[in-house]
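Missing here is one protein chain; the remaining ones are kept as they sit in the complex.
Presenting chain A:
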């Protein structure tokens, strides 16, 4: 229903259109490729980034627990013997397992993000699931190529943002020190870094600043069917066999914004919304269409409106929405 609103509420539609555009404009950044094509990126929302981080942390924890269990099982098979000074084959095997564990812990902590973000997707499993990725920021220097060093830098800083307060707290706890103090200090530290993305325009965390990166949405879209070559757009309605032809005056009432809303309504293909929109258009252009054939009516109107507007574009006349003049 919300989609049909611009057709219905004349007064509010304009401000509403603006509001929708502005909402995204805040997150929109443009990078000009070396070919001179401006590409638009949407900065990832903070919620998506937090979700990605939680997923990654859960996966890392799972991997650590799993690996530890596997190593313990192996150690038990070997015959567990915590007296490491024993100069036997079993003792050496246990030693090797402990070394392996240390190395694996180090890698999980530091290399997980590194490995995945250097891949062709530029995203850890968590980021992939939330549909975001790491990209190079377009600085005033212009070059926006994500480099290996940048990924290393942004992930080394993660260490102080995330793991430091935890370690701080646990070491205080293990030393039997003042855990209250430690946890408050750790919390304050943690908050500074967690809230960092809220205090700059590009939603950078400290690691992003140092590495010259940002996190953007990585949309994937399927190529949809062209609406203007199918069904009644080409002439006859499949249902009634009627042909809808609109005059110039009938098409002159709407602009690009309404065309795109119409496109969305047609793609979603919900009978209720289509009836609503068809009725509104009919009222606006004083047209009487039989009910039951709304889709064909809208398809025809869409194709002809688009043809008219695109013709205008070719002559350098664009019309943003129904309120803007210049037919």
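We adopt the following convention: a contact is a pair of C-beta atoms (placed from the backbone, for glycine too) under 8 Å apart; a residue touches a chain by one contact, two chains touch by 3 or more; residues count from 1.
Everything that follows uses one rule, which is that contacts and distances are computed from a predicted model.
The listed choices are "ABC transporter permease", "Heme exporter protein B", "Monovalent cation/H+ antiporter subunit A" or "Putative membrane protein SpoIIM required for sporulation"; the UniProt protein name belonging to the chain that is not shown reads "Putative membrane protein SpoIIM required for sporulation". From the options A:48, A:75, A:151 or A:298, the residue with contact to the chain not on display is A:151.
Only one of A:49, A:133 or A:295 touches the absent chain when the whole complex is considered: A:133.
Where chain A meets the chain that is not shown, the touching residues are 33-35, 37, 39-41, 84-87, 91, 95-96, 98-99, 102-103, 105-106, 110, 118-122, 133, 135, 137, 139-141, 144-153, 156-157, 159-160, 164, 204, 206, 209-212, 218-224, 226-229, 233-234, 256, 259-260, 263-264, 267, 303, 306-307, 309-310, 313-314.
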